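Note that one protein chain is taken out, while the other chains of the complex remain in position.
Chain nomenclature is as follows: A and B, assigned in order of appearance, with residue numbering initiated at 1 for each chain independently.
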Amino acid sequence: MKNRAETSGIEQKSAPPAGGQGFVRLEGVSKRFGDVVALHEATLDVRRGEILTLLGPSGGGKTTLLNLVAGFLLPDSGAIHIAGQPVTEVPPYRREIGVLFQNYALFPHMSVAANVAYGLRMRRLPRPEIARKVAETLALVRLVGLENRTPRQLSGGQQQRVALARALAISPKVLLLDEPFSALDKNLRGSMQLELKEIQRKLGVTTIFVTHDQSEALSLSDRIVVLSEGRIRQVGTPGEIYRRPTERFVASFVGDVNVLRARLEEVDGEAAQIAIGAAKLAVPAGTLRGCAPGAPVELFIRPEQLRLAETGDETACEGVVSAHSYQGGHVDLHLASEAAVSGRILMRWPGTEAIARWPVGTRIAVACAGTEAVAFPASPS
Amino acid sequence: MRKPRVSTWGGVAGAVVVAAILAFVLLPGFVVMIAAFNARAILSFPPESWSWRWFAKALAYDDFRAGFRNGLIVTGWASTIALLVGAAFAFVLDRYAFPLKRTIEGVLLAPLVIPHFTIGLGFLILAAELGATRGFAVVVACHVVLVLPFVLRSVYISLRSLDQRLELAAASLGAPPGRVLTTVTIPLLAPGLVSGWLFAAILSFNEFTASLFVTAQRTQTLPVAMYNYVREYADPSMAALSVMYIVATAIILIIANLFLGLGKVLNVEESR
Partner (left out) sequence: MPRRPFLRAFVSPAALCAIAFVAAMAAVLQFSVRAYIPGSLDPGGFTLVNFAALLKPLYGRVFLDTVWICFITAVCTLVIGYPVAYALVRAKGAFLKSAMLIVVVTPLFLGEVVRTYSWIVVLGNNGFVNTVLLKLGMIERPLQLMFTSFGVVLALVHVTLPVMVIMLAAALSHIDPDYERAAESLGAGPIRAFLSVTLPLSTPGIVAGVTTAFAWTFSAFATPQLIGGGQVNMVSNLVYQLGFASFNFPFAASLSVVGLVLAFGMIALLRAGLRPLEAVGPQ
């Protein structure tokens, strides 16, 4: 017991993950609650030292996955490894994990210092060692001087720091964060996100982070796992997820997107030619397997990838301005258009000139500004 | 399904302990049930032959019949009065500040901790002092005081979980206070009111110690009649009556659980 605790701090740097696989590894992990499949055959490698975000709508399976890694739930099938060790059957208290709970779960009957010391006490570290580590961790989260307060005497942001300190004090192999910022107001959320990222980089602790907030996921993660209906939809860097979604769900869940009716011209190796109006566009062919040339497809394109067609441009489609919405730094232009599946197109304009230039009712020709788009076979409906 | 892990043995041991305790809770009821169907007058286990005759005898016993009737009278009045008084007071307790608020609340909750024999004795002496006869009025007054804390608590809990913005919405739509009360507040409180009344009724019908002091031969309620019977006779009529009691109470509680959610009423549901 004692030995394990003393070595746990350096273990992270010394023990290489088995066979070069992920530091945290899930193999075909499934979990059902009664008739509901919460997680289906999830296979996932979390690299050492990265922040991996589990993103998805509520009920998508992200919290289930987190609870399985933490050991709060047992999988119905599949295996979980942490640092090369199988932990599928290991209870949470022997997994060496740090968990930051959504509502922090700070023990209300203990002081800040006692909360942070809790995990160290469970590891039976000698008193001076505990005191040293508590002070160290509280300094890390910039909470020096609040040791003797109780959680209820702290602000939301301070409570979160204590919770983070408590999770980090035990030098966990993996840090698990369950929607940690959802209880904070918007300004505080931004600064806490930055701070968390800094601390994570400094310690290099492998981190799994659950959120339903896509902008949080895009800004904070090294890689993102998109989950819905208990299945992993896509794993990739924020850029890949945003620019090259491989599934219709991912494309529409992450970021704003326009869905336009288009046609497949031809497939040439990894690239597919798409015709939309007079415009032609090359998109990845992977999402269009089984589609014959000439087949109708749906083009998923981000608002910032659209622009006003100028003379000489090939017009992709047309629309009538139906509303402006001023967003501070830019203006969102809403167009009514037959070309869009939803009947509406969203465009972005820097500054405010768009409001005066294209009043409601103006007819606008739209062109594609870039090549970052994906296409999927047209949905049957 | 994968086998549960390490804490399994703890879990099994815990389940066994809890099951044993629940068995302890159920044991007397189970034993009484056997005794009630025992054909012989002397208790013996297991009975040599079975019969319904103690049920017939219990149902025909005059004191039990009178006790049942009196009990219904007392319970009907006491629980209804307690509901009206308690619900109204819970309402003002939740909403307003007024003089002596905490004092009145404290006094009304005190019967929870003051022994029933003291309360019974008090109402007996009070009635004698006032020159009142030992009629139903004294019994009902005593029962109202005894069950009021439960009504207060039950209604107060539902009031706390009532979204007051709904009342503001009704008021903004033009409902005067009386109409807000009858069209929004009371309908939304209905589960709390019904459960408060039900608990009051069950507790009043079963109240024994204080009733022993305040009832006379003419107003004797069923528990008092049963107590007197147990002191005098040892035949299983009482067991038969107990079985009817247990079955009736369990049925009422199961129905209450279906419609009201006992867990919520008793405030023992998990908060998340």
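Keep in mind that, in the parts below, contacts are C-beta pairs under 8 Å (C-beta built on N, C-alpha and C of every residue); 3 or more make two chains touch, one makes a residue touch a chain.
Here the structure is a predicted model, which is why all the values come from computation and not from measurement.
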* Asked: Which residue, B:Arg95, B:Arg160 or B:Arg218, contacts the hidden chain when the whole complex is considered?
  -> B:Arg95
* Residue among B:Pro115, B:Gly135 or B:Pro187 that touches the chain left out of view -> B:Pro115
* Asked: What subunit A residues would touch the chain not displayed?
  -> 70-72, 91-99, 101-103, 105-109, 118-119, 122-123, 150, 152, 166-167, 170, 176
* Structure fact -> Per the touch rule stated above, subunit B touches the missing chain via residues 7, 10, 14-15, 17-18, 21-22, 24-29, 31-32, 34-35, 42-45, 84-86, 88-89, 91-92, 95-96, 98, 100, 103-104, 107-108, 110-119, 121-126, 128-129, 141-142, 144-145, 148, 177-178, 181, 202-203, 205-209, 212-213, 223, 226-227, 230-231, 238-239, 241-242, 245-246, 249-250, 252-254, 257, 262-263, 266-272
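One rule holds for everything that comes next: only the chains that are shown with their structure count from here on.
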* **Length of the line joining the C-alpha centres of subunit A and subunit B, rounded to whole Å** => 53
